[in-house]
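I have a structure here, written as structure tokens, and I will follow up with some questions on it.
With one protein chain held back, the other chains of the complex are shown just where they sit.
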Amino acid sequence: MIKAGIVGGTGYTGVELLRLLSQHPQVELAAITSRQEAGTAVSALFPSLRGRVSLAFSHPGQAELKKCDVVFFATPNGVAMGEARALVDAGVRVVDLSADFRLKDVAEWERWYKLKHAAPELVAEAVYGLCEVNREQIRGARLVANPGCYPTAVQLGLLPPIEAGAVDADHLIADAKSGVSGAGRKAELNLMYAEASDNFAAYGLGGHRHWPEIRQGLARAAGREVGLVFVPHLTPMIRGIHATLYGRITKEMDFQALYEKRYANEPFVDVMPAGSHPDTRSARAANVCRIAVHRPLEHGEGAGQSAHANRRDTLVVLCVIDNLMKGASGQAVQNMNLMFGLPESAGLGQAAVVP
Amino acid sequence: MIKAGIVGGTGYTGVELLRLLSQHPQVELAAITSRQEAGTAVSALFPSLRGRVSLAFSHPGQAELKKCDVVFFATPNGVAMGEARALVDAGVRVVDLSADFRLKDVAEWERWYKLKHAAPELVAEAVYGLCEVNREQIRGARLVANPGCYPTAVQLGLLPPIEAGAVDADHLIADAKSGVSGAGRKAELNLMYAEASDNFAAYGLGGHRHWPEIRQGLARAAGREVGLVFVPHLTPMIRGIHATLYGRITKEMDFQALYEKRYANEPFVDVMPAGSHPDTRSARAANVCRIAVHRPLEHGEGAGQSAHANRRDTLVVLCVIDNLMKGASGQAVQNMNLMFGLPESAGLGQAAVVP
Amino acid sequence: MIKAGIVGGTGYTGVELLRLLSQHPQVELAAITSRQEAGTAVSALFPSLRGRVSLAFSHPGQAELKKCDVVFFATPNGVAMGEARALVDAGVRVVDLSADFRLKDVAEWERWYKLKHAAPELVAEAVYGLCEVNREQIRGARLVANPGCYPTAVQLGLLPPIEAGAVDADHLIADAKSGVSGAGRKAELNLMYAEASDNFAAYGLGGHRHWPEIRQGLARAAGREVGLVFVPHLTPMIRGIHATLYGRITKEMDFQALYEKRYANEPFVDVMPAGSHPDTRSARAANVCRIAVHRPLEHGEGAGQSAHANRRDTLVVLCVIDNLMKGASGQAVQNMNLMFGLPESAGLGQAAVVP
Partner (left out) sequence: MIKAGIVGGTGYTGVELLRLLSQHPQVELAAITSRQEAGTAVSALFPSLRGRVSLAFSHPGQAELKKCDVVFFATPNGVAMGEARALVDAGVRVVDLSADFRLKDVAEWERWYKLKHAAPELVAEAVYGLCEVNREQIRGARLVANPGCYPTAVQLGLLPPIEAGAVDADHLIADAKSGVSGAGRKAELNLMYAEASDNFAAYGLGGHRHWPEIRQGLARAAGREVGLVFVPHLTPMIRGIHATLYGRITKEMDFQALYEKRYANEPFVDVMPAGSHPDTRSARAANVCRIAVHRPLEHGEGAGQSAHANRRDTLVVLCVIDNLMKGASGQAVQNMNLMFGLPESAGLGQAAVVP
């Protein structure tokens, strides 16, 4: 059994990790820390885990995290960078669900997160945990930077045509919609039920921290800088991300086949049949990314003799995940499975909860 | 007092018309028809109108619609085209909330709506009721084709830069999100609470009937054919449309000023301060369209010396309406006000319901 | 025109007052205060009021509230009791939407609200603003204690049989369900979208502050102490209270007729036809209380020859309001109308928003 610890388990990625790890056949939950809830039984804070998790939160300073085989950081940004070093040095493998090790350009990270980075040398070592891109490096990694929720959906949706050089990488558009749990378990006015329910709005057009993370991943795939407009929206649902992705086609090909081939061996990426419209609930509480590829009509059939008749120049990709699963804790467990040589799907066999 | 009749008042645009007209200071509700509910008191079907509306539904054949000054069609597509002729001939002015008279190209209409048009000559006469474009023609119109909900939001959002020739009109993108009431008051499986709640999906990428309507309006403004990718999404909320609109900038200008000037005298279009993110509830139950104009970063500041540094080539417009108000019944009342020489805002003074 | 001021207008009862008063034909909004938002335009905090309210929040110390004809307190409990005295002495009439003046027993108030009361002499003078009970006293009142949301629904639902001595007043049960806005506009974890959505729970069984308020009102109607079990529940909706009320029948009568007669002249209480199940949205954004009276079967028809056959001993009353309207701001405007001799319905003609 792999002994697992969780640092900062009182947020949504924390409780989701607990849900998953408590059912994982090869994992033993050894410790979970919380400064604020030290001494409280996990099941007192999360009654949903009554009868499933018998641990209590322990104080960060007192948890024996170094005796764990793996430690997950489910902390706000800025915590893991200060604590990962000691664990890694002690031979503990680390999966960081925060953003501390995601951006390779430390200066850019500091600009976006408005903090001085405490462990730049670990940034260099950290492996970006998008399994569909870095599977081999993850197996050997001591420290995995678990991707953000939007970056997971947008990258999985755009990688195939970018790798194939088939869309204009200077003008990509990601119109993304997220459920409210994506903002974390914190009491902010705009996240209140009476504010967020029966309502819909964009946010972050002035700059969102997931934008440089997405651009880094796409640039790597493209082998060059990319241009991306990223517009996130807050949607009145608990879980789920729906990314609607637009790219101008620069090279003709069978895009459906391109996606199917790219993800043929991926256990957690599902390329749906042509014409599909995946809904977020088809991924609810499951570690899966579902993708559909479209080329909608832009100019009309009525355009008749004109040069524009029946034009379909824009690739539209629909991509859904559960932001807490493939977008966070599920992907973290997938990374752990790879790091410890377990079957990649171990403990991740849950079917989506519908309705 | 203007005597108003409603044909087919059992749907959502019907009950919304009833809510508005029952409070309109210069309107008397004279008749409301429904084949299915003939004889039923309106307030028995809609208890929300108890004490407000004392009419009963009457059978279409028996309602004295020709004695009305104005008749609203709140019917499924295909009804108004068969009945409008007789009313217009009798001197009754008609506002059609269905799609029967929206497309000027009858052949295209027949292709999209899969019906033979019953009154092509009225199509030529009908005025498209987007007040912000056709105000003067509406005043004199005998027959107004009230715009669709998506077309209202997308056109109001894109008209200024298209009229100014400032964006690439061949590659416009409208990523639109609608509340569920936009689909009408009908029992379809995908519109059920247990299906649509806590869920989000695109639909209609194979072709949506509002696409030719939007293209017609934008083409008219552009003075040429336009290319448009239109992706509608179903959002778990009752009312509201949020259109996120993308256009590649082809001519530099102060877009905030452009929009403010274009809509300076419009009583129901609100150009918000730069940097705003309008939410749909700010228009809930009110006849208003709120718009915000953005130019988000596409290439990074980190791009440094490259040609791409700090590029902001894409205009992003956020546009919200209540689909049943400015997107349907509110706009219909606005059209009626214009047709009868009333103050354009008469009966439309409701502030949005928040929270 | 009546000059109206609002103290503490940044909460939900505040924004609802603004929505109502900005459309009230005989009211001029003169001042609105907020310590935190002083200097901010009201429409910057509440974009839904753009174009409707041009005031800015002013600092409590600087607002010229004494020049108002009426001042509404939309503040947390404990504020009005400190400030009402000076206003009343200056001849300003006061409607307090908080709980400061609702309980006549000051000691009980202090026990429940855990504060020392600052103006016990005003408690004696204050009129409890349930118009259906105290209409005449309200007309002459200098200070009105606007009822709580649950107390409004529960009292209106139970008053008729209690006044008639027809139910066992020692064992009343009020099972009440409230939308989330009832908790106010504050960032608390359990009120977050991701916590309160797709979820349902009771709360406050250890004691809820509306319990003594309800008991006071019912006891007054009964002319004796009453016993009441009050169980509030948090429901995933924005607005609305549904009270399901149970009383053991002690005197046979036609209860439908009893209710219809009791509320025959009430403009804002709607006794629905026998057999009705009012839904909360039939009161959404409208100042109305809808009531249905039932006597469901308790023992079965199959009970045959037994003493219990077909017993229907329990009166079940269903009662819905919008907690922000008849349960708060709408009722406050109704009280103001009475205090100033205006038509009781002035500015309250809005039909419910459906869907």
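Labels for the chains are A, B and C, by order of writing; each one numbers its residues from 1.
Note that a residue touches a chain if its C-beta (ideal position, glycine included) is under 8 Å from a C-beta of that chain, and two chains touch if they have at least 3 such contacts.
Given the structure is predicted, the values throughout are model-derived calculations rather than measurements.
Considering the whole complex, the residue from A:171, A:215 or A:239 that touches the absent chain is A:239.
Of the candidate positions A:98, A:181, A:216 or A:314, contact with the unshown chain belongs to A:181. In the complete complex, the hidden chain is touched by one of C:3, C:85, C:139 or C:299, namely C:299. When the missing chain is restored to the complex, the residue among C:121, C:188 or C:225 that touches it is C:225.
The omitted chain makes contact with just one of the residues C:51, C:120, C:267 or C:355: C:355.
Interface residues of subunit C facing the missing partner chain: 105, 107-108, 111, 170-171, 173, 175, 177, 179, 194-195, 197-203, 205-207, 211-212, 215, 225, 227-231, 233, 235-240, 242, 244, 246, 248, 275, 277-281, 284, 294, 296-303, 306, 308, 311, 313-314, 316, 318, 320, 355.
Mapped onto subunit A, contacts with the missing chain fall at residues 12, 15, 18-19, 22-23, 46-52, 181, 185, 197-198, 238-239, 270, 272, 276, 278-279, 281-286, 288, 290, 324, 349-355.
Contact residues of subunit B toward the unshown chain are 12, 179-181, 185-189, 191-198, 236-238.
Here, only the chains that are shown with their structure count from here on.
Although subunit B and subunit C share one sequence, what matters here is the overlap of their interface residues, and that overlap exceeds half of the numbers used.
With centres set at the average Cα position, the gap from subunit A to subunit C is 45 Å. The multi-chain contact residues of subunit A, meaning those touching 2 or more other chains, are 179, 194-195, 197-198, 236-238.
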